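As structure tokens, the structure follows; a few thoughts come after it.
Every protein chain but one is kept in place in this view of the complex.
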Amino acid sequence: MTGTGSSGPNRRSFLALVGAGTAAVAGAASLTACSDGGGGGSTTAGNAQATDKLTGLLPKYTAYDGVKPDLIGENGAAPGFTKYPTQLTRAVAEPPVKSGKEVTAMTPLWAPAPPGLGSNSYYAANNERIGAGVRFNIVNGIDYGDKLGPLLAAGNIPELLCIPGWNIGGLTRFGQAVDKLFEDLTPHLAGDKVSPYPMLANLPTAAWAYAVWNNQLKAVPFPSDGIPWLLYYRKDLMDKAGAQPPKTIADLEALGKQMTDAKRKQWAFGSIADEVQRAYGVPGGWRKDSSGKLINKIETPEFEEAVAFVRKTFQNGWVHPEVVANASADQKPLFEGGQVVIRQDGTGTWGETLQRQQAVNPSFKMDAVLPFAHDGGTPIVWSGDPAGIFTFVKKGLPADRIAELLGVLNYTAAPFGTEENQLYNYGVEGKHYTRQPSGAPKLTPLGQKEIAPTYIFLGGRPLAITTSEYPGYVESMSAMQNAIAKVREKNLFEGIRVEQPAKFAALAQPFDDKIQDIYRGRRPMSDLKVAVKEWQTKGGDAGREFFAKVLSDNGR
Amino acid sequence: MTSPNLTIPSRLARRRAATAENQRPAWEEPPSVPGRLSKGVILGLVVLAVTFPLYVVVVTSLSSTEAVTRAGGLVVVPRELTLSAYVQLLSGGVVTKALMVSMGVTVIGTLFSLVITVLAAYGLSRPGSLLHRPLLFVVLLTFLFGPGIIPSYLLVSSFGLIDSYASLILPTAISAFNLIVMRSFFMGIPGELIDSARVDGASEFGILTRIVMPLSKAVVAVVGLFYAVSYWNAFFNALLYLNDNNKWPLQLVLRTYIVQAQQLPAGAGGIVTSPGMNLAPAPTLAIKMAIVVIAVLPVLLAYPFIQRHFTKGVIIGAVKG
Partner (left out) sequence: MTTVAESRRLRRSSRGGANWRQRFRKDWPLLLMVSPVIVLLGVFHYFPTLGNVIAFQDYSPYAGIRGSEWIGFGNFARLFAEPEFWSALLNTLTITGFQLVFFFPIPIFLALLLNSVLSVRVRTMIQGVAYLPHFFSWVLVVSLFQQMLGGSGLLAQSLRTHGHGAFDLMTNPDTFLLLVTSQAVWKDAGWGMIVFLAALSTINPALYEAAAADGANRWRRMWHITLPGLRPVIVLLLILRLGDALSVGFEQFILQRAAVGSEVSEVLDTYVYYQGLLVGDFGYGAAAGLFKGVVGLVLILVANRFAHMMGEQGVYSKS
């Protein structure tokens, strides 16, 4: 009875706002798809890319050796930099946009809105190196999907359009949109054709493979580390209690008892379900049994063990009540406030938390648990997407304009340690930022006002672990990533972009509801079998056939 | 209601009514003690239930990162209060402009919506008038069936309204709810008043402005409030229809502060938008609460002016039975 108009917040953006969208989508995808961390694409029909035609489409990899890391990343782990370089390398000699014609672009924004082109000296400094102004249409990251849908339907798109992977799931028939609206980059970048763009040639091949739609190279990818979860713990609180990080599920159980003290408002666990599943050896998506039949993660005996364990943590009161009440509650304040000791989250959380807590709580210490198996044996780690965000070029532009636009993306692909990277991240030294004793840039008031992460959403650059101002962070993260890279699960669908059918995707939520009921004791453990059966008959078996066909089409 | 004595209340009469209501009228019996007591308890609880959470919101918006961390969420016990959330929100380069846009859209939009709603509500409120039933039905149906986002976008875009302020007003200018409520109030005005004005030769427009409007200040104020609040808090039209960030209204700018210092969704896999940038001196939760306060504040300021029109007995003297 509010009497207000119909301009309320849209549902999808609401979920993103409370953080539920990402968790729900990621959880749903890991449940059903091939560890498609971002939710993958979905159409009512579903389709998949044939992998073995890929090789001819992708740019030839040529490493850029202008900047040397301190810690090597092997098997796909990111390299680490234990200090900020004092000398920056210039990677792009000439401004790429020779015509000087303004470039239009649309990107999500994860920061306060900056002043626009013409009243922003940070933009001006970058645009000078690009050779033309980049006119950003920036949209709040949580609302981005809502704007993308109508924009794509109307075909009303800028020259460069950034589309994050997690938005693709809600865009119906994305494959058709890609065909209709975006330029095929294969003739411009495949094989040696990438050589005019050395920064693009420096992007990992696995990430490029993920930018293929309908057998055409369609986008410049934003590489990601492909690590869905880390299990974080409050090192300071564990040290105080004389507790060690867990190496087995039995250790984790003991910690549940030891670290929970409800009277002092401290609980051992936040969300840990995915990490428990991983520890029991549940696959990230599908696996083949001995007869070659595809088995979904939820159908495995390991999954049942994991559910039983998580149920036990709930029943024993080891899980924070706010997490019990809201599976997608914002657990960061709880963890940082010491109310939750152990919780899972993405890799980005680590640095973000340190950044926030370092200033206010000197005794704050956090670390991540090295991946362990439930019995102390060899663990697995799920492999996530090798690229999470994509930048598309509008279809139908003249070839020389496309070359200019790829030049812009080449500029924004310059890696850590280059002048360009420093400029598009922090602006001009002395003006937008100064250097702290650690070498880390610190924004000036002007920098805080003008700088927003905009250029970084145009294309991507190789990942690097760089924030060495947090003592020990780069070393820990580098060790973690190298350890994970060694035990990474072989994904059956690696390099294949699968758009799962909508009906199959829709199975995820009803199943997850039942699991949440079992965790919280509203259903008996025996209901798991019923839920799995229901999942199978309602479309899980059809999904199995769909995915099996994808594999056989690709000769796997 | 026979032979009504038709006069519109003078300002003086209303003021007299307002001062009179501080005291119990002579004809009213003295309130009973248990009655007063239970009334006091209930109203006291209502006030407490509303003001305590509000207090929590305000205190949290004034809290430092440390206080928010220690509370592990919303702050109840204030310690080291700071204005940093508000400073950060209002010192951004684009906030002042956005504030002007929001105020302009709210004022112009509310006036526009109110005028056409009053006109239509009156036009549909005369019993037996031509086509009033089908037209009312047309309005009522909009309450039940709404357009999807994509068709609306295509329409606004085909009118060339993308990046225009009109796109923030026209698509959601009419609320069927408001129109129907207002019509119902208009129908409550004694028919004799209107009939006799018509006999005196007044036009329909004249009846609306000289008879109906002065008697309907309360509902006009309420509907105006509803419209103003929806314009002030709206951001979705702006999100869809404005590509030029310089034209954003306040709510859309404020929303960009909510996401700052948050990591990207899980699918991003370790991508950090601002490595070590120290962008956010104020904690996100304080910022969020400050945004709530900013949304409420204009209403809090405007409400007393609206409330004035709820004075008991507007029709006093108008109808002497």
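Note that the chains take the letters A and B in the order they are written out, and that residue 1 is the start of every chain.
One rule holds in what follows: contacts are C-beta pairs under 8 Å (C-beta built on N, C-alpha and C of every residue); 3 or more make two chains touch, one makes a residue touch a chain.
This is a predicted model, so every value here is computed, not measured.
Although one chain is not drawn, the whole complex shows that of B:37, B:100 or B:116 it is B:116 that touches it.
Interface note: of B:24, B:79 or B:210, the residue touching the hidden chain in the full complex is B:24. When the omitted chain is restored, the residue from A:83, A:98, A:240 or A:265 that touches it is A:265. Residues 1-3, 11-12, 14-15, 17-18, 20, 24-25, 42-44, 149, 152-153, 169-173, 176-177, 179-180, 262-263, 265, 267, 320-322, 324-328, 339, 502, 505-506, 509-510, 513, 516-517, 520, 522 are the ones on chain A that touch the missing chain. One chain is missing from the display, and on chain B it is touched by residues 1, 17-18, 21-25, 27-29, 39, 42-43, 46-47, 49-51, 53-54, 56-57, 73-74, 76, 116-117, 119-120, 122-124, 126-133, 135-148, 150-152, 154-155, 170-174, 177, 179-181, 184-185, 187-188, 190-191, 203-205, 208, 215, 218-219, 221-222, 225, 233, 292, 295-296, 299-300, 303-304, 307, 309-316, 318-321.
The rule is simple: only the chains that are shown with their structure count from here on.
Separating the CA-averaged centres of chain A and chain B is a span of 39 Å.
Of all residues in chain A, only 1-10, 16-17, 21-23, 25-26, 37-39, 78, 106, 109-116, 119-120, 136-143, 146-147, 149-151, 153-154, 156, 164-166, 222, 224-228, 265, 322, 333-334, 336-339, 346-349, 351-352, 355-357, 359-361, 384-385, 388-389, 425-426, 440-443, 448-451, 453, 456, 460, 463, 466-467, 469-470 touch chain B in the complex they form.
The touching residues of chain B, when paired with chain A in their complex, are 64-66, 68-73, 88, 91-94, 146, 149-150, 152-154, 157, 162, 172-175, 177-178, 181, 223, 226-227, 229-230, 233-237, 239-240, 243-246, 248, 252-253, 255-280, 283, 285.
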